[in-house]
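Take this structure first; my questions come after.
Heads up, one of the protein chains got dropped from this complex, but the rest are sitting where they should.
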Amino acid sequence: MTTTPLLDVRDLVMHFPVKSRGIISRTVGHVKAVDGVSFTLGAGQALGLVGESGSGKTTTGRLVTRLQKPTSGQILFEGQDIADASPRQLKPLRRDIQMIFQDPYTSLNPRQTVGEIVGAPLEIHNLVPKSKRLARVQELLEIVGLNPEHYNRYPHEFSGGQRQRIGIARALTLQPKILVADEPVSALDVSIQAQVINLMQDLQREFNIAFLFIAHDLAIVRHFCPEIAVMYLGKIVERAPREELYSAPKHPYTKALLSAVPDVEQARIGGRRERIRLTGDVPSPINPPSGCRFRTRCWKAQDVCATQEPPLEPKGASTGVAACHFPEP
Amino acid sequence: MSRPFLSVENLVVHFPTPDGVVKATNGLSYTLERGQTLGIVGESGSGKSVSSSAILGLHRRTNAQVSGQIWLDGVDLLSLSDEEMRKHRGQDVAMIFQDPLSALHPYYRVGDQIAEAYRAHHNVPKRVARTRTIEMLARVGIPQPDRRVDDYPHQFTGGMRQRVMIAMALINDPTLLIADEPTTALDVTVQAQILDLLQDLQSEFHTALIMITHDLGVIAEVADDVLVMYAGRAVEYGSARELLTRPSMPYTWGLIQSIPDVSGPVDKPLRPIPGSPPSLVHPPMGCAFFPRCPYSKLVDGSGERCANELPDLLPIVSGHLKRCHLEDPEVMYQETPALEAAQ
Partner (left out) sequence: MIAYIVRRVLAGIVMLLAMVLVVFVLFFATPGNPAENSCGKFCTPEKLAQITKSLGYDQPISYQFGMFLKGLVAGRDYPVDDSYRAQLIANGHADQIIHCNAPCLGYSVLQTATVNSIIAKYAPVTISLAVAAFVFWIFFGVLIGVIAAVFKGRWLDRVIVGVTLVAYALPTFFVGTFLLQYVSIKWQLFPYPHYVDPIATGDVGDWLIGLVLPALTLALFYMAAYVRITRAFVLESMSEDYIRTARAKGLTSRTVLFKHGLRAALTPIVSMAGLDFAALLAGAIITESVFNYQGLGQLAVRSTRDTDLPILVGLVIVSGAAVILMNIIVDILYAYIDPRVRLRH
């Protein structure tokens, strides 16, 4: 029996127009930031979205939260397509899908107190009577590990890790079903990263929140997400359960990505892992290569890779999917 | 026995501010030989960038108070006049920074900026500097260097920009290169390329390399020796292998524990270090790490010693130093029982 997944994204496309530099401004091309992305997310699950710059992972996150309207495709939230929804239709949905941003130093309004920041959603959606709002705000501050008495303080009085907690508290205010976390710990010190990651895991378990975890750091994603999708130039090139992806990646890009991560564990055991050096630069998303987009940097590329785009399908015995004509064994 | 190529001795850097004196670096000492790589690890406020900037004399003419000695190839850089130091800066010792987009001037072509670095120390005509610039761009792996030399910084991708920075730093063949978080702002595959490039160039020019980072993975890849800094002091020092496999200071151990990796077991929870780094204006009396350390009670039963007495940086075995009262680091590796007992 298949239940309707909480979030079902189908063939999501986001093309940004590029204007010419001539005398009259015309649209000469498109940045194909997201070019046909599909995935599902069940209640309480965590899906990792990994990629480097230009992969489209951040744009995907913004599309799911409808901070941006997709060029085409479907975003089915609890069975209902919100891809084309108007702002009025979206308003109640904003309670269910929330976002945590990357930079805790710039994503909080410096002129508002913490209480105002965290309590703003309550005010906008008018869910809780005014008299009860403070109590809820304090409850949230406590949940994220901050002192509830500090609701009258301003963001600059907190450290980076604490600010990120404030951002998380704000996202939790309306009891969302999905949290899109866009590089939530990249801007934090290493020892603080672990604190925030643990917090998010606790929250996930306690409130059964589904997470779309966007990151470029393969190690952190591995820790948080049982399922991971790897993006390259606007497409998902591999999606697999965690164990499979990290121990036996099928797509060459995933393999190269994994081999590039400097690994402390490996150094402790001794010796360097065999590093796959990717040559060249990431191609422009305005003019992605024909067929398989990775072929310009892939050591296995053959003629068929230029003519036929490989479909995203299961390879070998794994449960995951990969888009490659010559997947790794 | 001659002095090591680079020897930092008792470096102190304090900044007077309206809120009090920020004691960014307090009595830091370490050495480095040519052809070797020293990794300096620390988080914000550890003093890793501040102390390294002092080697370049970047704190001169600011209101910073700097004392101690920095011996580079027999010369104490701190004793030099401003003008003498300027001659060394960019010539014998060079630095590359974290974000190449903001570190390069947006209004000038990269070729001009690199040639400027060359002509600051060599009295040559522009033609000659330009040729050398193009050579250097080719050496760091920029395709079509004769065309790209006239491009502006914003016309390069992140990885290419960092290569430009490296070309600019190395154009005068410095004997010491300081890399301050050079790969933090880059994608991981590009990071790998840059680290490889740095190591290739180091072995070719026999440069001494100081790699400042908060990423233990980067340390694992490139560093021969590692210096861990916390609250302005060195707290552990040793070979990379030693330090990463058998750290003897709880902070180092805590860092290793709190980092997820791509190949270890997954169900092991992340062990964050609770709390945050201390204020540098009012540094604590005893060990700076004491408020966050789970092992202080193991030292003397009450934790008093750690709270009140700053440990000295002492050798454990030859070449491996730690600043910690905890006699036997083995207890850290036993994790759970020790932790529970300490709480």
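Miscellaneous remarks
Chains here go by letter, A and B, matching the order in which they are written, and residues are numbered from 1 within each.
Throughout what follows, contacts are C-beta pairs under 8 Å (C-beta built on N, C-alpha and C of every residue); 3 or more make two chains touch, one makes a residue touch a chain.
Worth saying up front: this structure is predicted, and the values here are computed from it rather than measured.
Contact with the omitted chain, checked across B:Arg34, B:His121 or B:Arg305, is made by B:His121. Residue-wise, the contact with the chain that is not shown comes from B:Arg86, picked out of B:Arg34, B:Arg86, B:Arg305 or B:His320.
Which of B:Glu9, B:Asp73, B:Asp99 or B:Asp196 touches the hidden chain is settled by the complete complex: it is B:Asp99. Interface residues of subunit B facing the missing partner chain: 56, 58, 61, 86-91, 94-95, 97, 99, 102-107, 116-117, 120-121, 152, 154-155, 165, 168.
Assume only the chains that are shown with their structure count from here on.
The mean-CA centres of subunit A and subunit B are about 31 angstrom from one another, to the nearest whole unit.
By the touch criterion given at the top, residues 52-53, 159-161, 189-195, 197-198, 216-220, 222-223, 242-243, 246, 256-268, 270, 272, 275, 277-278, 281-282 of subunit A touch subunit B in their complex. Put simply, subunit B touches subunit A in their complex at residues 43-44, 157-160, 187-193, 195-196, 214-221, 240-241, 244-245, 254-256, 258-264, 266, 269-274, 276-277.
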